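Every protein chain except one is present and positioned as in the full complex.
First chain written, first letter: the chains are A and B, and each begins at residue 1.
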Amino acid sequence: MSSAFLGMPPFPQAARRALADTQLRRNLAGATRTIRDKRAEVVRELPDWEELREAGRALKERTLRHLDHYLLQLEERVTAAGGQVHWARDAAEANRIVTRLVQETGEHEVVKVKSMTTQEIGLNEALGSAGITAYETDLAELIVQLGEDLPSHILVPAIHRNRAEIRDLFRREMAEAGEVGDEPAELAEAARRHLRRKFLRAKVGISGANFLVAETGTAVVVESEGNGRMCLTLPETLISVVGIEKVVPTWQDLEVYLQLLPRSSTGERMNPYTSTWTGIEDGDGPRSFHLVLLDAGRSDTLADPIGRQALNCIRCSACLNVCPVYERTGGHAYGSVYPGPIGAVLSPQLRGTGGAVDRSLPFASTLCGACYEVCPVKIDIPEVLVHLRARVVEETGERRRTPSPEALAMRAARWVFSSPARLAAAQRVAALGGRAVGSRGRVGRLPGPLAGWTDARDAPAPARESFRQWWKRTHR
Amino acid sequence: MNAARDEILARVRAALADVPEPERPADVPVARQYATGADAPAGVQETVSLFVERLADYGASVRTVSPAQTGTEVAKTLASWGAEQVLVPRRFPAPWSAHLPAAAVLGDEGPLSADDLDAVDAVVTTAAAAIAVTGTLVLDGGPGQGRRAATLVPDRHLCVLRAEQVVASVPEALSRLDPLGPLTFVSGPSATSDIELERVAGVHGPRTLEVLVVR
């Protein structure tokens, strides 16, 4: 994945820093609540929402279980429609392909539609090092790019910035902005002026795709601002970089996703613009179309029968907006372009659990289940989180020569819980401790790993008489 | 290149070792219990008024006009915008553009360059279909619609469609469309909510969208 996130600390430390950012906390609390409410309202309008979710899930299951079949069908149809299909095993290969394709046009500038996949592979940086300038054209991506910042939300990448910060950034970085004010409408107008010339002269456009239809070879991009249409329509060459999991079997299947996605994502019945195209069209749009199919960890993810459901994801970001952890830490703490609950299950699978950030992500959740409840393709995120926790624990056990303190504690707990006599004995010891602190009141601050608890919370003292002692005394 | 293709396909097949060999895609059950709209067809009037309400919700202005009024309404709307140059794509119904001053009418012959399109004040088109529930217009490049850039670069878009083109639901619309040609689904003027989630109508696409439903 993009090197931009390299060097991030594991989640707990990154979260601590984010939690102290008052502006971030306020922006996030307001923004997530707004989208949550909008989503809930438009979802309530559809009496068949649950049936749509189930169909959305089942279609993804069908696709993933037969992905090789659908990829070949897709390749054949795209090629038949005049497009060229390229395959990339990893980020570096995808970047090489795209760089070469741009170089072959002789251009040094490209316009880009917001795309998670190209962020994931760090395409802009790769193009930059080949002397090619990539202009992000989505407003939020533009804000992130101009600020040399990182995206913090799938749908609203600049959710962590407020209007005053954006105004200052535009005044500093954008010649067309002048003395722009802080009203979102003024800022959007400045972005329009800034990008207009770039769109009109662009010869190469780069996009991702929300869906690829195997049956017809059709690509779909869902957007709001019209920057997508500009990039997909005006340039002579269009390059779309798309993960292999984005395939859906048939054109009809879009009737499910085009209902699920906008309502889950922006909380609209339909987003302002959706573009679909199949290969190239005489007299309308680009004269050459390249589709780069990206693996980059997706086939590894597919190999795990529990974990593979994460590939159902249609990048709506509903799970971020309902997640109580995300709402407080924001996206950067997840150390990946995929933040929030879906990021916590996707990043460690796409990148592997070799790094400290990825090992910390499956634990960045209370397992409250709010994400699963809203997921339009029914990814059981808590199930995958727990599954990945087990993977991290097992790998840690294999890597270390001696068990971690946590593993020892868990083993001790297993030993105690494996016998009621041991549990009763442990309770007697605990009660002694309880009596000791109990006579002085509650438990204030504790040392060691429990300090994390008692820093801000009192701890209860163990009871003087356990329930089982009481039962034996009164019911035997 | 083919090495990458072969390797990815091999990885995918290896990853799916748990899928039994005889299983075919159709063996994975997909329950389509959701509404398709075909089961409970609404009347034209109902459908059109829902469409009008929903599209207006996004900040587009929509109104119904009679066939006889259409030509004058088109001319009136464009005049109210002060549009001096109006792009009228090929095979736009003649009666609907009959009241436009001849000097204002511009065709997309050539075709126009992106800069030419940018200099046009407005575009008037037909549509392929419309979806009531979501307030969506669908353009497929058919007669009177022009190519995609024609409805994108000009800042004002007037769209004229016939009432019977409005279907109730997304599934109904998709079943009528041909995916092999490029399609654009338009639900209101372009918009962004990227700054503090405050919705701003009008970014890169046409900032004004007006729709006339002829019935």
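Criterion: a contact is a pair of C-beta atoms (placed from the backbone, for glycine too) under 8 Å apart; a residue touches a chain by one contact, two chains touch by 3 or more.
Following the convention adopted for this analysis, contacts and distances are computed from a predicted model.
One subunit of the complex is not drawn; among "4-vinyl reductase", "(Fe-S)-binding protein", "Multisubunit sodium/proton antiporter MrpG subunit" or "Urea ABC transporter permease subunit UrtC", its UniProt record names it "(Fe-S)-binding protein". Touch, as defined at the top, links the missing chain to these shown chains in the whole complex: A. Of the options A:His108, A:Arg196 or A:Arg389, the residue whose C-beta touches the omitted chain is A:Arg389. Residues touching the missing chain, restricted to subunit A, are 11-12, 15-16, 19, 324-325, 328-329, 362-370, 372-373, 386, 389-394, 406-407, 410-411, 413-414, 416-420, 423, 426-427, 430, 437-447, 449-463, 465-468, 470-472, 475 (touch as defined at the top).
Everything below uses one rule, namely that only the chains that are shown with their structure count from here on.
A straight line joining the Cα centres of subunit A and subunit B is 29 Å long.
If you check the complex, the residues on subunit B that touch subunit A are 1, 4-5, 7-9, 11-19, 23-25, 28-36, 54, 57-58, 111, 114-115, 118, 131, 133-136, 141, 147-149, 152-153, 170-171, 174-175, 179-198, 200, 202-206. Across the interface of their complex, subunit B is touched by residues 27, 30-31, 34-35, 47-48, 51-52, 54-55, 58-59, 61-62, 65-72, 81, 86-89, 93, 137-140, 143, 156-159, 161-163, 166, 184-185, 187-188, 191-192, 195-196, 199-201, 213, 216, 218, 224-227, 229-230, 232-234, 244, 249, 251-252, 254-256, 258-259, 262, 266, 268-278, 281, 283-285, 293, 295, 299-300, 302-303, 305, 308 of subunit A.
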